[in-house]
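Okay, here's the structure, questions in a sec.
A protein chain is absent from this complex, but the other protein chains hold their places.
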Amino acid sequence: MVDIKPEQTQEGNNNDHLVQSDDPEHPANLIPELCRKFYSLGWVTGTGGGTSIRRGEHIFIAPSGVQKELIKPNEIFVLSYPTPKYPPSARKYIRKPSALNPSACTPLFLAAFDRGAGCCIHTHSQWAVMVTLLVEREKGKSGCFEISNIEQIKGIPRGKGKGMLGFFDTLKIPIIENTAFEEDLTESLEKAMEEYPDTYAVLVRRHGIYVWGDTPAKAKTQCESLDYLFQLAVQMHAHSLPWVVNESA
Amino acid sequence: MVDIKPEQTQEGNNNDHLVQSDDPEHPANLIPELCRKFYSLGWVTGTGGGTSIRRGEHIFIAPSGVQKELIKPNEIFVLSYPTPKYPPSARKYIRKPSALNPSACTPLFLAAFDRGAGCCIHTHSQWAVMVTLLVEREKGKSGCFEISNIEQIKGIPRGKGKGMLGFFDTLKIPIIENTAFEEDLTESLEKAMEEYPDTYAVLVRRHGIYVWGDTPAKAKTQCESLDYLFQLAVQMHAHSLPWVVNESA
Amino acid sequence: MVDIKPEQTQEGNNNDHLVQSDDPEHPANLIPELCRKFYSLGWVTGTGGGTSIRRGEHIFIAPSGVQKELIKPNEIFVLSYPTPKYPPSARKYIRKPSALNPSACTPLFLAAFDRGAGCCIHTHSQWAVMVTLLVEREKGKSGCFEISNIEQIKGIPRGKGKGMLGFFDTLKIPIIENTAFEEDLTESLEKAMEEYPDTYAVLVRRHGIYVWGDTPAKAKTQCESLDYLFQLAVQMHAHSLPWVVNESA
Partner (left out) sequence: MVDIKPEQTQEGNNNDHLVQSDDPEHPANLIPELCRKFYSLGWVTGTGGGTSIRRGEHIFIAPSGVQKELIKPNEIFVLSYPTPKYPPSARKYIRKPSALNPSACTPLFLAAFDRGAGCCIHTHSQWAVMVTLLVEREKGKSGCFEISNIEQIKGIPRGKGKGMLGFFDTLKIPIIENTAFEEDLTESLEKAMEEYPDTYAVLVRRHGIYVWGDTPAKAKTQCESLDYLFQLAVQMHAHSLPWVVNESA
């Protein structure tokens, strides 16, 4: 993971053309639209959470510490991300809106892009936080979230190029411990990615979740499916219903 | 049930005129509008669920695997469905948007249309899933969902041409077991329709619900009434309140 | 209570001018707007609930059995309601949209207007239904809903011309038993109004609530305050917190 130093890499030319487009699918338009949706879903309340999209050699990132439902295209950061793999020095901010800070999640987003993601979403969903707390009490800090035999599991991929999970499969989402500073999560996030090479998401205890996907649409719908499963799991737990079915139907 | 093979039946002429209309009540306009509502109700999160409308000899179906709140009229599939009953070979896709897949629910929708429905809705509502789990624990896999003495029951028909259920009636919704592949639900769905000839809905364990109605408005409002009852039933169960009243007032 | 027979009283002239106005506060415009809000609050799901406004000699009523979030001004019924009190025969529909049915709640709305209300709202709110169930289990069928020492109580009037309830007051809302037919609630609703002459609302067991107010704005905000209190009461009950504080602070 390269250490991004935005304050040293800003260009005199701020490359405003990179965030100006009439195409609603352009990342500079799509990130604000997604963040408005995520706000209404309760995922990015109070400036929490973030979203990043990769398009070719550019990574577009929502700013930090702002009201996520009010982001405008000209507030989007752009990071160069050359492919095939360039030396780490090639990763630098090529657009940095004045008076805004880049997201502290940036190194975590990059870890997802290094695995081939096209979009990475970070939420503070309360359902995600609740399942990390319930798992901790049941299984201790080594546990991961597991659920099976729920149709919505089919909304989550089995792994890169392996199709989607089936109804009878057990979905497993690793949980890492939170740290004082968000960027310090990077090492354990990457370790979880190595231990769970097929996962498209990592939960962060008492914090939220990182979800990624091959495209923005896939990242968003996978994030919705996971949140659905977390909400259902909390409800099931309240009614003493187990998350994993041992017999197969 | 005819086996629909869309990839073999697509016409060179894609019949785009079938999904072009200024009438907001036209199925190609109404399905996207309904799906937007269902998304905001949490029924079709993460590409889940689906909707289909029959108008005369045509069945209009939302595509599979897409963000349901973003469907556009030109993404709607059209299936020919001649009446009076033609040989099964008459059922074929006469419009198939490129790069999209038809809904895996199609055979299940057709089972409802074969019973005279004008619209069929499939949701992954968490309340529907929760009642299937609670019923399974109480009554085992043979059980159906039952509730009585709640005003909203009057929003559900007593059966085709029989008027609406009354307040003191017991609403019964059959529950079928989920399968690995959605199309494999067809047989048990049709069996449930035979056992419960007056039902306008079938719950699918750990999956969701199929609801149909004589018109799109009736399918939608009946689906809302059922979801209201499932949500109330989960809340009642959390407070140890029984779903069925034995005495009549 | 006069027995309204709309099928006998419809005029040849349908008085469309009574529901045509550019004023957003006109009842024919305000009822659709209120119903859209009530739908998004979950109060009138699946055609449930209703709303009526009195303006001078006219009572405007939402139709029955329709999607409440889609009502249009020309779908509003108008009933003549002369003042000062005319013989009951003076109460008749002077506008009746074809192909729509008047609300079964009409006699209940009239009971509120006879007490001087300017607007009456009927909802199927699940929180209202839940408190009627919880009260029944605790106190039997004779009980009423009571809560004290919650700030939102100050949103409910102490009685006609008596100002608002105070924080330390105990709000009491009578509960009547549901009947098979909505119009048959009228007698017990009027009886509850006599026993609780200061109430602006009556709960209906396993059904919902009727709330009225001097103006549409008051009826709506009082209905919101009550729903807030019912929701809070259900939540309090789930945490074994009592609804009424016996000591005064």
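Going by the order they are written in, the chains are A, B and C; count residues from 1 in each one.
By definition in this document, a contact is a pair of C-beta atoms (placed from the backbone, for glycine too) under 8 Å apart; a residue touches a chain by one contact, two chains touch by 3 or more.
Just so we're clear, the structure is a prediction, and the values are computed from it rather than from any experiment.
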item	value
Where the missing chain makes contact, among the chains that are shown	A, C
Selected residue (touches chain absent from view) among A:Leu134, A:Ile150, A:Leu171 or A:Met193	A:Leu134
Contact footprint on chain A, counting only the chain that is left out	42, 45-48, 66-67, 124, 126, 129-130, 133-134, 137, 177-180, 204, 206-208, 234, 237-238
Residues from chain C at the interface with the omitted partner, ascending	149-152, 155, 166-168, 217, 220-225, 227-228, 231-232, 235-236, 238-239, 241, 249
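In this text, only the chains that are shown with their structure count from here on.
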item	value
Labels of chains that are neighbours to chain A and to chain C	B
Most central chain, Cα average position	B
Residue-number overlap at the chain B/chain C interface, same or different (half cut)	different
C-alpha-based rotation, chain A on chain B, 0 to 180 degrees, nearest 5	90
Between chain A and chain C, centroid-to-centroid distance (C-alpha), Å	46
Distance between the centres, which are taken as Cα means, of chain C and chain B, whole angstrom	32
Sites on chain B at which at least two other chains make contact	238
